[in-house]
Structure formats: C-alpha cells, structure tokens
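A single protein chain has been removed from this complex, and every other one stays in its place.
Chain nomenclature is as follows: A and B, assigned in order of appearance, with residue numbering initiated at 1 for each chain independently.
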Amino acid sequence: MDERSWPRNAWYVACRPADVEDAPLGRTVCGERVVFFRDADRRVAALEDFCPHRGAALSLGRVCDGELTCGYHGLTMGRDGRAVRMPGQRVEAFPAIRAFPVLERYGFVWIWPGDPALADPAALPHLPWAESDDWAYDGGLFHMACDYRLMIDNLMDLTHETYVHASTIGQREIDEAPVTTEVRGHEVITSRHMQDILAPPFWRMGLRGAGLPEDARVDRWQVCRFSLPSHVMIEVGVALAGRGGYDAAPEHKASSIVVDFMTPETETSHWYFWGMARNFAPGDPDLTRQIKEGQHKIFSEDRAVLERQQDNLRRHPDRKLLRLNIDAGGARSRLMIERALRAEGLAEQRATTRADADPEIAQSVE
Amino acid sequence: MDERSWPRNAWYVACRPADVEDAPLGRTVCGERVVFFRDADRRVAALEDFCPHRGAALSLGRVCDGELTCGYHGLTMGRDGRAVRMPGQRVEAFPAIRAFPVLERYGFVWIWPGDPALADPAALPHLPWAESDDWAYDGGLFHMACDYRLMIDNLMDLTHETYVHASTIGQREIDEAPVTTEVRGHEVITSRHMQDILAPPFWRMGLRGAGLPEDARVDRWQVCRFSLPSHVMIEVGVALAGRGGYDAAPEHKASSIVVDFMTPETETSHWYFWGMARNFAPGDPDLTRQIKEGQHKIFSEDRAVLERQQDNLRRHPDRKLLRLNIDAGGARSRLMIERALRAEGLAEQRATTRADADPEIAQSVE
Partner (left out) sequence: MDERSWPRNAWYVACRPADVEDAPLGRTVCGERVVFFRDADRRVAALEDFCPHRGAALSLGRVCDGELTCGYHGLTMGRDGRAVRMPGQRVEAFPAIRAFPVLERYGFVWIWPGDPALADPAALPHLPWAESDDWAYDGGLFHMACDYRLMIDNLMDLTHETYVHASTIGQREIDEAPVTTEVRGHEVITSRHMQDILAPPFWRMGLRGAGLPEDARVDRWQVCRFSLPSHVMIEVGVALAGRGGYDAAPEHKASSIVVDFMTPETETSHWYFWGMARNFAPGDPDLTRQIKEGQHKIFSEDRAVLERQQDNLRRHPDRKLLRLNIDAGGARSRLMIERALRAEGLAEQRATTRADADPEIAQSVE
C-alpha cells in the first residue's frame, strides 16, 4: 500500500525562479527525484531525475537551447519527458520518463506531483500580495528533518512563540489570549487577538518601519490560515491600541503576512519556504533585509525544536499525544489533509490524525 | 523479548553535578532518553525527555524556580513527572511521564533506570576517597561507540597496557607477571604484582608527585575490582622496591584508584566516566591536571581499539572468541552481569558470555 502522507493532486512550491536559471536543479519533492530546467521559451520544465538510458541523474547534465542533455552519454530530453536525440542513435523508441506539470507564478515555481490530467492552474492559491507594488516580499528556504505536518501543527498554534521565540516575537500575552479555530470553506483559521499590550522586539521594528512609535501600546493579532495541500498564511500585525486592531485603518497599523509553504521531501523531511509579505514601507530594502534576518533566526529556533520532536515521535510511534484547544488548528488541518488523502484512495491510520473523537476539538471547531 | 544487556535495577552514573546546573541536560541512559534538571531545592530530578503534550524534547526547555518548562508550548513539569501547569489549560488529567530515581553523591549524579520501588540509596557503591580531604579526584567523560562490556573486559585485564599504552603506563613486565582472578563477595578481583622494576613514565610522574625518586626501582601493582552493574575501581601504585609493595607504608609509595563508571547508552555505545583518585599530594592542582591529561591520552587509545573491536564483532556475531587466563576478569564480570539479568527475567544468550564451561577460567577463579 502506498503510505505517503501528502496528497499528490495539488500544487506544491518546488523552488524559487532564481534556483533554476541556466543550470538544471535536482530536488526531491513529494518522494520523487525531480530535475527542473528552463526550456527554449524560458518556461520551467520538470522531469524525473533519471536518464532513461542508464539511470544517470539528469540534473548533473547541461541545458542548451532549452533542452536538457544528460551529462553522461549525451541523451537530450524534451520537456515532455521524451528523448529528442542522441549522437549516433535513433531515439524514437526510447521509453519516456515522467514529466510533471509545473507553473511559475507569484515568485515561486509550483509542481503538481499527481495525475497530470488533473493539474489545474486555477487550483493555485491566490496571492495578491505577490502581484502588487504595495507589498514587499522576501524569504528563504530551510531543509527540515521532520514530517511536514509537524510544521503545520507549529504554525497553526502560535502559542509556541512565547517559548520558542522569547526574544523576538514571543510574549506572555500570547498565552493569555484565547484562541479560536474554525473551518471556513477551504481554510482552517486559527485566530488570536491581544489588546493593549507592548509590542515585542520584532514588532517594535515593524512599528518603526511603518513610521509609528515603537513603544506605543498596541493591539496585536495573529490569524493563521491553512489551506491544502500544506500552505499556511498568517496575518500578523499590531495597531495602535484602540484603533480597531485587525480592522484598524492602514495608517494606524503595521501588518504583514507570514508566508509558509511546506513541501514534503520524504515522510520525515520537507522543504520549508518561509517569508514575509508586508504592505508598509514596501520600498525600504533595509527593512526587508532586517525582517528576513529576523525570520531566519525565528525559524531556526523552530527547526531545532521540530527536528527533536520528530526524533522523539520516531522512537515512540504508538505513544498517544494530547490534543488541546491550542492544537485544534493543527488537528483540523490534518483532518483536511486526511480527507484529501482518502479522496485519493489512501487512508491514513496514524492515531495522531484521528481527531474526530476528541471532544475538546469538537467544541472548538464548527 | 527485551534484549537489553544491562541490569536495570541498579545505580548508574548519569552525569557530573556541574553538567546539570541552570539548564536542563538531555542524555540517553540505558536506552532511555532522560532529561535532568534541578528542582527548587537544587536536588537533581530525572524525567523522560518527552513532553506529554506533543512529544517535544523537554531538555530543550527552560528551568525556572526549580520547574522544567517545555520549550515548545510551555507545559511545566514537576520532578515527579506530573504536569504542574500550562497557560490556559487544566492539567490535572494530563498523563504523567516517567520519573527516574536519582541521587547526587560522591561527586556524581546517579540514576536508577529500573523499578523505582526498588531504588535503594544503600545500593550505591561506597567511595570513601570521594569524601575525604586526604584524596584528590578528577576525571572526564568519553562517549564510546562500543558495548559497555567491552570496556569492562578491557579494564579487568590490564595486559593490554603493554600494547595499547606503550608510551605511558605500559611495560614489558606486565605481560610477564602472573595474573590472578577471584570472586570475593560482590566483587570480581583481578590482581597482578610486579617486583623490582623501573616505573613507566606515568608512574615516574606519580613518584615525583609523592616526593619519591622517580628512577628508583619499585614494586608495582594493579588490583582491578568489578562490581555491579558496571563499575571498575582499579587500585594501582608503585612502592620503593622491597618495602611491602601493595602493603607498603604510605611514605614509601605512590598509589591511587583508577575510577571507571560505564553507563550503557545503547547496545553498542556507552558513556565512559573515567578519573583518578589519589591520596598523595592531594593539594597539588598541577599534578591533578597532569594526571587528567595523561588519562585522557590513555583512554583515547583504548577508545580507538575498542570501537574497531566492536565493529569487528558486529560483522562476525557468531564467531567464537578465545577465553584465556588473562580474560578471566572480564569473563567473571560478564557472568555476574548475566546473573543479574537473569534475576530480572532476562537470559543473555551470547556465546561470549558462557564462560562456565571454560576449564581455563574454572581453574583461575574460585
């Protein structure tokens, strides 16, 4: 039985456009070794990273005039996975290799590891911040030695900021503010609002960047939105206290979106594309750099915690974990993943994903 | 079937007191991941390193006012393995995690990995040198990639000094002196006495430290004492020749105890706590440092040999080894361990531990 834990018929972020320019890029995505390259029209193509001749890695080859030539014996492959030519050989009968649907949009390259016939560009998430001059975006990539769902758990419950990120975005008040989780359409949404507090260091920087007083009392919010297969967009921000919080007018707040794409590599590792989109001071490259450095530090802290957690769970696969109200965001997201897997004919049987019977969650979600 | 090779109902050295001061310490001991920390009374506590909430490693958390708070979501644990509090949660029904009996004594932290009801402080070894101002002690810790019993074999037969430690404590005369092994009470004792020889480099240093002429002819002894579960204390020393050797008056000799605690980590690795206690020149820190450096070098040599031996045995698990008279100390110690395992309901079946049928050993032990 196929035991993968990720839906296949979905768009995943594979890389940033700059990662695949002149040289091919080899990367394992959703358990498949894939080679990415640009064809003659500069469109990204994605093939199995396996030369049909002798099994060499095509990603060690060369791209010339938009064709990928194997670096071992010179078999040239087209973007459709069919052999184009090879010196001294007739290649018509060569077996084709898998070609993956791939799209470049919103500053990312997206891959569809499932059935190509189902690959629908309309199924891409809509990311307006990525196409507007009012917004600035930058981010990075981490290889994480843990199940991608542990990162979803992590992001759908920001209680951990108090502990993991004490020196940057954590603060006592997060713990004390109630959290609500709901499923709305295709999203799982976990929200937390804090009133009349002082901003933590990261947001003091945000206030400065937005031209607001960094030591003002503020209302702060975190709205985490999960959508399939593994995207988490977190609206975060602070507004001068009493101006409406999340709904305050733009001039009274500094807000942004924490952008998180988790792309499974194996069952116990994933590619974590992280970044921040902000709509204040979008033309300030120093601020962009500062934020990126701040996020790099924050997600490094997460990495240490999650990789050790993965290791603990591997040693105790049957151990029952707690499911608290703060875990509802992750639990509901996992349920959504599980339904998608079931729709693909897979049944996940890990106890940790059976949240249906959990009354505490049943209460906190619709 | 449980296939561990170490008794569980016993005290093992887990760490030095300084290893667990303000921050928690995570260490795998006897196959268990354990977190050590100090409670409000500064007493060391030991819990499973597994947060009952989501499986995070508690050792990545923080200790505050003698309580251990998980670094992920802030669950605070008490020394009894029960949840104390968590922001926004009622923790009374949270499942407890294992708490291990733990003691701090003789300059070490001791853990009892077995049944807590059987943990008896009186079962600690008696180490008078650790509580007397007439003695100085220092030592170190090595992680060894080999079965802890290979180190017991090594220490219970010092013939190897001639070869492994040729430049420090080895000398031809060790080989030539007869060795005797006996079981006395709860100890296996292997003894070797050399008469009227020149001291090797390490003991020339010892003689100098004791105010004796380093180039004098001496009588030298090695009395190795194994006791359960895995302690080896080796009385070593030199006395001016003809003054009674081991029984010579203090002013004619330099003697000390090589202290060895082997704490299993996995079946093929262990923590090796090594050191030396001496009752000459105890107030000389330079000598203490010199001895420690010497031991560091010596045990590094052992490490190289034992780790390769482990590797060879792993590749040839069924190969029969020789059991010579010089191996009797290790063989008798392994028998004692095997009896302890049997008393815990385990039967070790490795051929290498069946020494009963070996006539050579039968002769050399009582």
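One rule holds in what follows: contacts are C-beta pairs under 8 Å (C-beta built on N, C-alpha and C of every residue); 3 or more make two chains touch, one makes a residue touch a chain.
Just so it is clear, the structure is predicted and the values come from calculations on it, not from any experiment.
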Of A:A23, A:A56, A:A241 or A:A281, the residue in touch with the unshown chain: A:A56
Touching the absent chain when the full complex is considered, from B:V84, B:A130, B:L198 or B:V305: B:V305
Contact footprint on subunit A, counting only the chain that is left out: 33, 49-50, 52-57, 60-62, 69-74, 87-89, 94-95
Hidden partner chain, residues of subunit B it touches: 153, 157, 159-160, 162-164, 175-176, 178, 304-305, 308-309, 311-313, 315-316, 319-322, 324-327
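In this section, only the chains that are shown with their structure count from here on.
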Centre distance in Å when subunit A and subunit B are each reduced to the mean of their C-alpha atoms: 48
